[in-house]
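First the structure, then my questions, so here it is.
Only a portion of the chains appears, each positioned as in the full assembly.
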Amino acid sequence: MGEISCSTEPINGVLSRSSSSPPPSGYRKSCWYEEEIEENLRWCFALNSILHTGSTQYQEIALFDTKPFGKALVIDGKLQSAEVDEFVYHECLVHPPLLNHPNPKAVFIMGGGEGSTAREILKHTTVDKVVMCDIDEEVVEFCKEYLVVNTEAFNDPRLDVIINDARAELEKRKEEKFDVIVGDLADPIEGGPCYKLYTKSFYESTVKPRLSQGGIFVTQAGPAGIFSHAEVYTCIYNTLRQVFKYSPLEISCEEMDLRIKQRVEGENKYLDGTTFSSVSTLNKVVRNSLFNETHVYTEGAARFIYGHGKNEL
Amino acid sequence: MGEISCSTEPINGVLSRSSSSPPPSGYRKSCWYEEEIEENLRWCFALNSILHTGSTQYQEIALFDTKPFGKALVIDGKLQSAEVDEFVYHECLVHPPLLNHPNPKAVFIMGGGEGSTAREILKHTTVDKVVMCDIDEEVVEFCKEYLVVNTEAFNDPRLDVIINDARAELEKRKEEKFDVIVGDLADPIEGGPCYKLYTKSFYESTVKPRLSQGGIFVTQAGPAGIFSHAEVYTCIYNTLRQVFKYSPLEISCEEMDLRIKQRVEGENKYLDGTTFSSVSTLNKVVRNSLFNETHVYTEGAARFIYGHGKNEL
């Protein structure tokens, strides 16, 4: 059957398509995934096939083969990551903290079930241990199965994949320390499993004690667009500031490029020193919002992006 | 089908969904099939999965598992048939001609690859031979595989499935006669494979000679709605009238009910004598259009419904 049907196996000889037939069109652009970004805004992308859908204890999950973006992971109705451009997010999440650390050896990933964060971390030759702790076994399993770009990472002996709540896991590992802890979680939505991992108490009682001397914590913190940064981004930033010492970026553009060359296997597609100087310099609107933010994220005073989790009341 | 959600069986322990979990929602209602009925009119139905898509020599084909209609067959972007209500179309296509014939034994189906027309015909105890001739082997194969409601029919020894152009097949069978010939073709669209099977010359030179004495020809003839009947329906009717003797319905409501009881196995869901008297009595708008139609369908003067076939120039 090959490329466009849902099966990974030919059903039988009769159905196999001649390789010389023209690319089909018609109905193919008529299957769509529609995501409600906000109540009054949607986007829709055409599908080749539905690779997997499921409802786990925690989340609604799906893996689509989309026409514009390749394979795309959707959790609780929100696009998390897509094959064609996931490198942008994952390079930016992983390399800056690891490169700012003098010699990162042990890394802990909160979430990250897709495997791409682990893949980027494992490119660092200094790293000898990565613990990836995701709550949802089904996500991990089908990403392992379908996302061939991460196969090598999933098979790397330095990687330890744990199915558990990141908080419980970090609390259990009382004697361990990590040089870098990476929060690769879904955005906080009502009814979803992640919002408790953006709170001050979690950062203070659970994350910080697990960092080694000079250790670095980094987390994705939701959308940071010209308006969307007001949803959760500024509030998470302000919460981090209460707990962690602010770490000015101590290395220059040139030093970052040098360390990439020395420590990272292969070539980054997106991130280098110059890219980092651009993406880490915020515009006036967002800078003002960060400056004015006073809200601290707690379980009782959480904020959410637009969406609906499985366990929403 | 394999390990994706298209299977009706649990695939393996890791991925199988607990039977106690609530029905998933969220993303699941966010996969849609969208059909452009006209340039300014669409309808969209939610998908559970894409069971099959393909591009054959003749057509773009797809089988979806839809949320509102069950399994649905789409050819060249147009919904042909859906599990929940296909009985309406197929009972109305098949039973009236067979019941109006005194003793139908041999039946020829032009098209009908889905298998439902054969299923209805094979319910007639008088019938001892059904030839179903569809041009598209892939359609026949996946309908045989997925449409369990037609499995028994596909396995009936009275049924002979032929993959061929219906015109070529009828012309080849020079010595054979059929008591009923049924046209179960897709609507004529530009670039599609069917429009030549709605022409006067086809009816005259190919169909009529294959009917036995007292034989009946019936064909689906496109949409017959308050406006849509003007697309192809009246013109096909007028073309038939040039070639075939008009056969007034010779049997009463009661006689139809009696013959159903005597000759048809099982119980019809939709069609009985009363239903037939209603659906065969046309409204004033359509009657006027039929009365005023002068166009005869020929290859050089074809008409089409809205849509785009694979081989459209």
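Points to keep in mind about this one:
Think of it as A and B in the order they're written, each chain with its own count starting at 1.
Simple rule for what comes next: contacts are C-beta pairs under 8 Å (C-beta built on N, C-alpha and C of every residue); 3 or more make two chains touch, one makes a residue touch a chain.
In this text the structure is predicted, and so the values were computed from the model without any measurement.
Summary of assembly composition: all chains derive from one sequence, 2 are present in place, and the complete complex in the structure file consists of 4 copies.
Keep in mind that, in the parts below, only the chains that are shown with their structure count from here on.
Simply put, subunit A must spin 180° to overlay its Cα atoms on subunit B, rounded in steps of 5. Taking each chain's centre as the average of its CA atoms, subunit A and subunit B sit 48 Å apart. Per the touch definition, subunit A reaches subunit B in the complex via residues 4-9, 11-12, 14-15, 17, 21-28, 30-36, 47-57, 60-62, 64, 74, 76-77, 137-138, 141-142, 145, 308, 310.
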